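One chain of protein is taken out of this complex; the other chains stay put.
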Amino acid sequence: MTTTPEDNAGTRFLSATERLFALFSGIAIGVIMLTVVADVSMRYLLRQPLAWSYDMIGTYLMVAGFFLALSDTLRHHGHIAIDMFTDKLPRPMLHISQGVGYALAVAILTIIALQAGHRMIVAWRGGDLISASVSWPTWPSYFLAFIGTALIALRCLIRAALHFRSCLTGKDWPGLLYSPHEDQPEKE
Amino acid sequence: ETLRVADSFPVGHYIAENMTKVWMEKVTELTGGEVEFEYYPAEQLGKSKDLLSLAQTNTVDIGYVGVSYIADKLPLSAVGELPEAFNKSCQGTEAYWSIAKPGGILDQAELAPQGVRMLLVMVLSPYQIMTAKKEISGVDSFGGLKLRATGGTKEIAVELMGATPVTIPAPETREALTRGTIDGVLFPHSSVLPYELEPALAYGTEDMNFGSFVASYVISEDRWNRLDPTVQQAMTDAAEEVIRSACKISEELDLEDKQTMADAGVEFISFSDDDKAEINERMGTIGEKWAEELDARGLQGTEVLEAFRNALAEQNGAPE
């Protein structure tokens, strides 16, 4: 139902992972909603707010909500881009620029992922807890950032390769360029 | 050479004005202009919880460390935020500095292993409980109240007073107070005016310690070692002087803030000696529980707490 034209046999697994992660991200957002409602209800009805809601949301749920949806959003061309010139620029220039852009993005996202991975290992080894009284580990937060960023780095790598390929063959890879005048497959 | 100093204080904040900037000027003066500073306030280079990391990676040369923002990395350093036996900024600051300065037990147990050394520190005048409507008369005045408190040990302090801790973002506190979402706050006086809480408050405690806040600046060990010994000396000398002058000013400002609040109609309540003793006893259990939990994680909780308590006792015993 939600394969994008950019997909082929090689990237189908990546797309499936992205969909799954985005689902988790959506669920995290749903849980945030329920947590807030529970927190407020407990406070007003029982005068006993949930002491853990603040840390739970800030440390885990928002991090999951953001990082796990990153790559799937890119796959859907959901990250805002200025696309009004893309039809007017020479195709080879467009592909080279975006190819280089995505390649550089791979580098930056890889650094972010490695840094998050490093912090995860340090936090895991050190047994870091959010605070002395909230004894929750901090490493899952870094883990979420690590896998989410690693995934979007992979997606950018494929984008870069397809742009260079399109430039060489002179034929746009289907679905690679976002066209504002066409409805997106998944939007209503 | 030029050093980058970064913190998260809003422009004009009293800690930056009376400690950070004074120290920077002093160092520049002592080094005959050889060392200058680029100052980045107001989270210009990163959030409070990131500034330690930015100092460790030498993205900034000197970074602000509010220890409660970095409780995951610096759990022991929170010892200065416990409701211990001090009710003035300088008492807490002197005692804390004696264990956190390079070579002190806190430095050896936690800061040095993180690859940083503390340059400057201020322990704020302790937090007080302030209420919007409920009159404060004694130790039993807080039962069932919802009080805004952030951070583990402050939430426990609220619970020990029979109240319920509520976490609310600082900028939303005034609205929460005026509308009765919360009944009061556990706040330092110095934060009441910036968030304009005084019109919403009616009563406050005084001279108690329900916890405090440790504001410090650190430099990475690696960056420190690359500084010229004369520069190092200048920084150390400047710090010894500025740490003391800054906490004095902080105490004066605390009194001024208190007066402003009193003028705005806040009534300050002094507890009876019996009530004080009762509260201090309750608060003392927080430190022990705190130390026990850290001990259980293989950290030197008890040692650090003992050292801080001894340093405080020395402070309190010492003639003014």
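Lettered A and B in written order, each chain numbered from 1.
Just so it is clear, contacts are C-beta pairs under 8 Å (C-beta built on N, C-alpha and C of every residue); 3 or more make two chains touch, one makes a residue touch a chain.
Convention: contacts and distances are computed from a predicted model.
> Which choice in "pH regulation protein F", "Serine palmitoyltransferase", "Glutamate/aspartate transport system ATP-binding protein" or "TRAP transporter large permease protein" gives the name that UniProt lists for the one chain left out?
Options "pH regulation protein F", "Serine palmitoyltransferase", "Glutamate/aspartate transport system ATP-binding protein" or "TRAP transporter large permease protein" considered; the missing chain's recorded name is "TRAP transporter large permease protein".
> Determine which one of A:Thr11, A:Ser131, A:Thr149 or A:Ser166 touches the chain that has been left out.
Checking the options A:Thr11, A:Ser131, A:Thr149 or A:Ser166, the one contacting the hidden chain is A:Thr149.
> Which residue, A:Ala16, A:Ala81 or A:Leu168, contacts the hidden chain when the whole complex is considered?
A:Ala81
> May I ask which residue of B:Leu45, B:Ala71, B:Ala163 or B:Ala238 touches the chain that does not appear here?
From the options B:Leu45, B:Ala71, B:Ala163 or B:Ala238, the contact with the absent chain belongs to B:Leu45.
> So which bits of chain B touch the chain we can't see?
These residues touch the chain not displayed: 4, 10-11, 38, 40, 42, 44-47, 49-50, 53-54, 57-60, 167-169, 171-172, 174-176, 178-181.
> On chain A, what residues meet the omitted chain?
That gives, for chain A, the contact residues 22-23, 25-30, 32-37, 39-40, 54, 57-59, 62-63, 65-70, 72-74, 76, 78-86, 89, 93-94, 97-98, 101-102, 104-105, 108, 111-112, 115-116, 118-119, 141-142, 145, 149, 156, 177-178, 180-183.
Methods note: only the chains that are shown with their structure count from here on.
> Could you put a whole-Å number on the gap between the CA centroids of chain A and chain B?
Comparing mean C-alpha positions, chain B is 37 Å from chain A.
> Within the complex, which stretch of chain A touches chain B?
Counting only chain A, the residues touching chain B are 43, 47-49, 51, 53-54, 123, 126-135, 138.
> For the complex, give me every residue of chain B touching chain A.
Per the stated touch rule, the residues are 68, 71-73, 75, 78, 144, 146, 151-153, 155-156, 164-167, 181, 290, 293-294, 297-298.
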